[in-house]
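Each chain you see keeps its place in the complex, though not every chain is here.
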Amino acid sequence: MPDSLLLEVFPTPSKTPFTIEHISDEFTSVCPVTGHPDFGSIELLYQPAETCVELKSLKLYYQSFRNEGIFYEAVTNQIRDDLVQCMNPTWLQIKTVWKGRGGIRSVVTATFGDVPSQS
Amino acid sequence: MPDSLLLEVFPTPSKTPFTIEHISDEFTSVCPVTGHPDFGSIELLYQPAETCVELKSLKLYYQSFRNEGIFYEAVTNQIRDDLVQCMNPTWLQIKTVWKGRGGIRSVVTATFGDVPSQS
């Protein structure tokens, strides 16, 4: 099940503001109603304050959703909340892009903080 | 015929504003003049207030247009009005993208509310 304790951070290497994007094309969880798997991409875009999320720990955190029954909207908000809590970034956006179910594709976008003026 | 009673909602899982997009590539209705079928995509993008539209109910609602004789412009405005009435969202946009008729492709876009500052 989703485990935010898997997330690790490291100090940002620069005082000057910059942005980081990590795109995972291999996310899967389970529909809580039908029990069928959902597949999608998770696009994380953020401007770090003091710390950056470590890439391998992010991968393991995403994998912890593999057999969790959870809706699109809830996945997106939970990932935002977990990452905000562990990194406390200046700005952060999570976009989840889901493959079609019944002929309908979905995208859910959640953000934290004010859009940085330069990115 | 189009039946807005098919639409169901569920409470939004987060107080923090976020946006949801559902793209249906399998919409069809009928031209009221020629009787020939029209084919298109329906792109729904919205920022929920209190409720979100349930995905399967959205699919059934779209299918209820299958044998309805109705123009592009009317389909788009009706879907906007029906979804606004059932969800009462902060902001909502419907874009219908139609395959060509007589060598002309069409896109109709209708919105409700003010564009959210962060999406």
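Letters A and B name the chains as they come in the text, with residue numbers starting at 1 for each one.
Just so it is clear, a contact is a pair of C-beta atoms (placed from the backbone, for glycine too) under 8 Å apart; a residue touches a chain by one contact, two chains touch by 3 or more.
Bear in mind the structure is a predicted one, so any value in this text is a computation, not a measurement.
Of the identical chains making up the complex, 2 are displayed, while the complete assembly in this file numbers 10 copies.
Everything that follows uses one rule, which is that only the chains that are shown with their structure count from here on.
Within the complex formed with subunit A, the residues of subunit B that make contact are 12-14, 16-26, 52, 55-56, 58-59, 118-119.
Across the interface of their complex, subunit B is touched by residues 71-74, 76-77, 80, 100-112, 114-115 of subunit A.
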